[in-house]
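Rest of the complex left out; these chains stay put.
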Amino acid sequence: MTSIQRPSGRAPDQLRPLSLQRRYTCHAEGSVLISCGDTRVLCTASVEEKVPPFLRGKGEGWITAEYGMLPRATKERTQREAARGGQGGRTMEIQRLIGRSLRACVDRSALGERTITLDCDVLQADGGTRCAAITGAYVALVDAIRQLQARRVIKKDPIFGAIAAVSVGICKGQPVLDLDYAEDAGCDTDMNVVMNDGGGFIELQGTAEGHAFRPDELQAMLALAGKGVAELIAAQRAALAER
Amino acid sequence: MTSIQRPSGRAPDQLRPLSLQRRYTCHAEGSVLISCGDTRVLCTASVEEKVPPFLRGKGEGWITAEYGMLPRATKERTQREAARGGQGGRTMEIQRLIGRSLRACVDRSALGERTITLDCDVLQADGGTRCAAITGAYVALVDAIRQLQARRVIKKDPIFGAIAAVSVGICKGQPVLDLDYAEDAGCDTDMNVVMNDGGGFIELQGTAEGHAFRPDELQAMLALAGKGVAELIAAQRAALAER
Amino acid sequence: MTSIQRPSGRAPDQLRPLSLQRRYTCHAEGSVLISCGDTRVLCTASVEEKVPPFLRGKGEGWITAEYGMLPRATKERTQREAARGGQGGRTMEIQRLIGRSLRACVDRSALGERTITLDCDVLQADGGTRCAAITGAYVALVDAIRQLQARRVIKKDPIFGAIAAVSVGICKGQPVLDLDYAEDAGCDTDMNVVMNDGGGFIELQGTAEGHAFRPDELQAMLALAGKGVAELIAAQRAALAER
Amino acid sequence: MTSIQRPSGRAPDQLRPLSLQRRYTCHAEGSVLISCGDTRVLCTASVEEKVPPFLRGKGEGWITAEYGMLPRATKERTQREAARGGQGGRTMEIQRLIGRSLRACVDRSALGERTITLDCDVLQADGGTRCAAITGAYVALVDAIRQLQARRVIKKDPIFGAIAAVSVGICKGQPVLDLDYAEDAGCDTDMNVVMNDGGGFIELQGTAEGHAFRPDELQAMLALAGKGVAELIAAQRAALAER
């Protein structure tokens, strides 16, 4: 199949330039600025010595996430959710996804009765913000856990495996990896795939925008996602290997 | 593979008893009570001669959905969202899914500048409420459209294809179709699949609860979903064929 | 006095066809679908082993009610209160009335420190929803209490007497019983009367819509209400006598 | 019948000392401080040259009311509703009652397309605040209408008749008029009666607190209410006769 030209000039299976900047801010136990092309998300991990009511006294910890978008992270200014009086449906959907995804790589018993909150705030948006948030939040989470271990608050590492996420889609009939905003807007199908380092699926959220997608298209997208997530996990490892 | 015993005694690929009761209430243009086992959702379609601001003057219609759960639809009473002061994240996520799914089978130009709102209210919950809502809302939507056609308000049928949804999962290693609450709670993976009558995917939302799911598990679940949706669409057709 | 023709063709002192369907849903301790003509309200009674803060440690129970209307229970779709961000004044007024009315037949010391919440959700509205809610909720409440007695959680029956409610009005000079929506809209006076099986008044809420009502009109309405409530209480008894 | 001793030493059919102070504040078109014993309510009438959406273009005006209680109008401080994020059920119930009651004496066509809002704010509470609000708001309303007439904005007087309200109750078996807080708290039945100067009923809201009330008790209470309202209307007239 001859591949169509992507707006960014990338190959169909090519990720956007990626960077993971640890210790981006100074107060949080983990603080990572992830850039995927022009998408930039600040992911902080905050440790608190308490758990939500439904977990009290069970000896287990909790991992949760909140997502926000600065008003002018986008091309047109969007109204500030705090000023509007609450979080919208899209925000809630995304932060629930981030939380679920990261809980999938944590042994919550080993964490003990504490909560780690992952705040993912989009400073600049160019598509794929929820996937960038998951990929970056994983690194912030590991940093926060390492600090707990260094402080000897927990003994056993509660993290098993790595988690990253990427979007895939079908654009003008072509399966493509890691859509930017221009591509996303014109796409027939958009899927967010969260996977672990064993190639297992954590979350799969596919939406037909234009026409329904066929099983073979699904397979092609999943193959691209597998390749992309492998590269993202390699980048996470490299970032975490730095001092 | 020897199949495990399901709590309901159903075969792994067996749907729950299904019924679609049209004209369940008298005011709405479409009103369907769908029962999937003990899950009962009242789906009404309401036609209004206006569109949201972002569509005004574009000659296109809009399809949207709202989802609610009566406080005692569940085993334990849950707080009424109106009393709590707003819809929670789960509700918003579900109603966005229902709306997107049904928009995927409607030619909004043929609908003209009007809105059809699908209210899906769970009277009794036993798992799979969002899938039941989509399957039932489709029938209510068709009834509302038929009324518009009968009143000669629209000429061309804006509906193309049929849409239904079913949940699938991996329970104790076994891929199963149409999970009830008991099964859902103990499952490793839970996926909601929205498909059309051409076998195309409209929405795919899979979540690993216990462990990440493998590509072969995904294929097995998708195969079950395809079978289930085909049966649901046949039931929709049969219901709509009645006077 | 020659009576005017009612829109429904009923005699001035005639109730609408009534049905009380117990165990309409499966989870609640009491679950009753009441139909008064085209008005249909689902009344569930939920028992919880806690009381509001102002009653803690006093050895008394609490009876409270919540009221809701499905968006398309009405001729025109009304906005969902959960989506609008809270309950409106009419809803609050009605649910306070239901709660007060039912507390009037319960010995709260005999109930012990537990709360019974009566959720009254209107599936279809054709006038008189608050009265139907009270009449149906009484049956659901008795069912919930019986279950507590059967489970030997409470010893003494906390219910004394029966409670039912009906609307009366003056339409075109004619006192009439149990107004439906068409009648209610064109009425000069509308009164909701809650009574017990001893003929005592629990609540009386009369509103002059067109002109002020005279003492003799009040007496005529109260007489009709007495007759109607007696019939409703008989129907409650019959329903509760079934297994 | 030998009458019991009332906490205030009043005769069973005796109103509390009443005063109606017009032009209490300077900005409102009508501004009345009503004192009924220790209950003090500031009632202002504000004219605005607009109507709610449902009345636009119909040539009719609107009368509406809002009710509030200063946090320390009561014995114990109650939380400020603005700080709590909204009006409670009791507030909504009361302000709906005030609005309905006053609409019953206004020809809204003669008023023209304008709104008069009656703000009733309780400065000090000692029972009977909603009745005091109605009685005082009537005077504020007349003042605002007079100003419209003086400014020749309207020609025909839209006010027909006078409206006042009083509470009655059964305390220790004794029917009594105009309950103060001490009396109200210990009462078996509490009824608010809104009447016009022709002796017609506008609103009747009776609640059995302790035991259901009998028809003869109702008659006794209504007789007291008739006497009380006549005195209140005489006081309104006297106040309005002053320059």
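Per-chain numbering from 1; labels A, B, C and D assigned in written order.
One rule holds for everything that comes next: contacts are C-beta pairs under 8 Å (C-beta built on N, C-alpha and C of every residue); 3 or more make two chains touch, one makes a residue touch a chain.
Remember, it's a predicted structure, so these values are computed and weren't measured experimentally.
Asks: One sequence, 4 chains in place: how many copies belong to the entire complex?
Replies: Full complex, one repeated sequence, 6 copies overall.
Quick note on the criterion: only the chains that are shown with their structure count from here on.
Asks: I'd like to verify one number: the distance from the centre of chain A to the centre of chain C, where each centre is the average of its C-alpha atoms, in whole angstrom.
Replies: 51
Asks: How big is the gap, in whole Å, between where the Cα atoms of chain C centre and where those of chain D centre?
Replies: Those two chain centres are 28 Å apart.
Asks: For chain B versus chain C, what separation do you get between their C-alpha means, in angstrom?
Replies: 33
Asks: Among the residues of chain A, which ones contact at least 2 other chains?
Replies: none
Asks: Determine the shape of the graph in which chains are vertices and touching pairs are edges (line, ring, star, complete, other).
Replies: Topology of the interface graph: linear, an open chain of contacts.
Asks: Please give the residue numbers of chain B that touch chain C in the complex, ascending.
Replies: 25-28, 31, 38, 40, 42, 44, 46, 48, 66, 68, 70-75, 77, 80-87, 91, 117, 119, 121, 123-125
Asks: Touching residues of chain A toward chain B in the complex: what are they?
Replies: 86-90, 92-93, 95-96, 100, 104, 191, 195-196, 198-208, 211-215, 218, 222
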